[in-house]
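Just one protein chain is left out here, and the rest sit where they should.
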Amino acid sequence: MGNPGAGLCARPPERGFPMVFEQIINGLILGSTYSLIALGYTMVYGILEMINFAHGEIYMFGAFTGLWLTLTTNLPFVATFLLASLAAAALGFVIERVAYRPLRRSSRITVLISAIGVSIFLQNLMLIVAGPQTRDFPAKLSIVTWHLPGGVAFTSLQAYILLLVVVLMAGLQLLVQRTKIGQAMRAVAQDREVARLMGIPIDKVISFTFVLGSGLGAVAGIIIGVYFNSVDPLMGMLPGLKGFVAAVLGGIGSIPGAMLGGLILGFAEVAGTIYMSSYKDAIAFCFLVLILLIKPSGILGRSLQEKV
Amino acid sequence: MSAYQQQILILTGINVISALGLSLISGFTGQLSLGHAGFFGVGAYISALLTTKAQLPFALALVVGAFSAGLAGLVVGFPTLRLKGDYLAIATLGFGEIMRVLALNLKITGGPVGIRGIPHSTWPSTVILLAVLAYLLLKKLIDSHVGKTFIAVREDETAAEAMGLDTARVKISAFVIGAIYAGVAGGLYAHYIRYINPSILGFMKSIEILCMVVLGGMGSLPGTVAGTVILTVTPELLRSVSPLISQYRQVIYGVLLIVLMLCRPQGLFGGATYKRERHVPAWKLWGRRESANDIAQR
Partner (left out) sequence: MTLLNADSISLSFGGVAALSDVSLAIQPGEVHSLIGPNGAGKTTMFNVVTCIYRPQCGTLTFRGENIIGLKPHQVTKMGMARTFQNIRLFGSMTVLDNVIVAACCRSTTGPLSAMLGTPGMKREAQKFREKALNLLEFIGLSEHAEDVASSLPYGLQRRLEIARALATDPELILLDEPTAGMNDAETMQLIQLIAEIRNTGKAVLLIEHDMKVVMNVSDKITVLDRGKKIAEGPPSLVAKDPAVIKAYLGQEL
């Protein structure tokens, strides 16, 4: 299965402060990609109360499209990044239209099974199209390594990634809090019926949410693909699930919660890599069980009482 | 009967037993479980360890394996009591993954290699007998008034609770019985294939069984059997037609799930569905705006 942390184990850890520093950076990067994925889940869940199970495959699709554009065109990397995110956003749009929207009057389980179907379909289609092998992601980026005092190394790639994530998250926060469409999203999340009565075009808002979430998911996919120099058709599976766990951890439906949950999970996994690397993938699920038992509404989520 | 036909027969029987278990959990009780392969794997691993390492007789190992799976069902059942719908589904998925990671890393389970040299003890007659028994027992349960309480939990958990049913207990019972079924199937599988590794615990295995239950019809016993037979036998037949087909098998599973949910969520046999109202074919809804009525229906 896809495993963004794999590269972490491969690197022989240096001792002392440089190692701690490197692990903190790794935790930040891994965590912020989980956050990006979690945002997609949390926004869709907030609005439709459904788990977009295919979200991990959108992440994978984003990474593959980025790779494909890198290999077949001469576009600068920034353009590749943008195009791949747009393609994934379009995929998210189509999935919602074809596989979820017709089921909006169905029970949640029916929608979830359909979403699982989409996930399996995309994953295995990519297996056939691209083959099962893991590929390198030779991004057209000139990467410099800065050597800081104390033996600490820091690459420009790491800087780009962290900068990009910060910009995206700030942008998202602005979008949701300050713009008209963001306001509409929050209204729909709070109460669909009332939002409709207020004249908000529900379907457009839902489509927009999918587009936005899918774009962010694709960004996460490309980041992980480039950072660990590895892309494969099953790469979306575990990060997809872990992104969901991060969303639940932070409080599903809460955007700051998704960011926080992703970072916590990222750091926990990096710590896990050091102390018990082979069980790393189980950490997320233990988190899930624990948070659901202790505070099912998550760290920043509001507890909702089902209306009877 | 050729060896090949015998193999298909045995695998079908094993899948039927496992699918009947999932049918109780997800089809009749309405608790979507994405970790059924986890229970199957517990049965397979425990029974195989008992026959290879402890030289226990097969029958005893099978029973112990099944009850270990049942115990796993209890363990999964408890924390998931507070969860509903999709949360529960993800938690069960997490359980399956944890089982896989354990099998992959523990010494006793043989890591990625798994367990080899398991004695061949599963014969067609064993499988047929157990599959028929499994079917009849479940049918007895479902047809009884006790079985109706399971269906009531699926139909409306809040109402069931308000009518004085201990829904937590009902759900746990479903998980335990369903897990025991999967455990038996796992034990039979291990002692037929004679070699198991962590791949039998994979998420895709859980999905394959789910497809069988969904295709036949959630909440229909004959449907579960039919779905299982179709999805076990067809790929085998197709494989002999063209090797390409088996490559597309999982793509087809994906499409099958989507199309079924869109067009016939009640499955082939039209058992009860999760839908709350008469089904409108999906193509009629494509591109259509959601009406206030849709929301009221939810």
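The chains carry the letters A and B, assigned in the order they are written, with residues numbered from 1 in each.
We take it that a contact is a pair of C-beta atoms (placed from the backbone, for glycine too) under 8 Å apart; a residue touches a chain by one contact, two chains touch by 3 or more.
Since the model is a prediction, treat every value here as computed from it, not as a measurement.
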Among B:Val113, B:Leu137 or B:Leu244, the residue in touch with the chain that has been omitted: B:Leu137
Which residue of B:Ala54, B:Ala159, B:Leu237 or B:Cys263 touches the chain not shown here: B:Ala159
From B:Ile177, B:Ala190, B:Val214 or B:Leu231, the answer for touching the chain not displayed is B:Ile177
Consider the whole complex, including the chain that is not shown, and state which of B:Leu106, B:Leu129 or B:Val146 touches that chain. B:Val146
Going by the touch rule given at the top, which residues of subunit A touch the chain that is not shown? 302, 305, 308
By the contact definition given up top, give the residues of subunit B that touch the hidden chain. 137-138, 140-141, 144-149, 151-152, 155-156, 158-168, 173, 177, 219, 272-273, 276
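The rule is short, and it goes like this: only the chains that are shown with their structure count from here on.
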Can you give the whole-Å distance between the Cα centres of subunit A and subunit B? 29
Which of the residues in subunit B end up touching subunit A in this complex? 30, 32, 34, 79, 82-83, 85-87, 89-91, 93-95, 97-98, 101-102, 104-105, 158, 203-204, 207, 210, 214, 247-248, 250-251, 253-262, 265, 273-277, 280, 282-283, 285-287, 289-290, 292, 294-298
Where on subunit A is subunit B touching in the complex? 50-51, 97-99, 101-114, 116-125, 127-128, 192-193, 196, 202-203, 237, 241, 244-245, 248, 278-279, 281-282, 284-286, 288-289, 292-293, 296, 306, 308
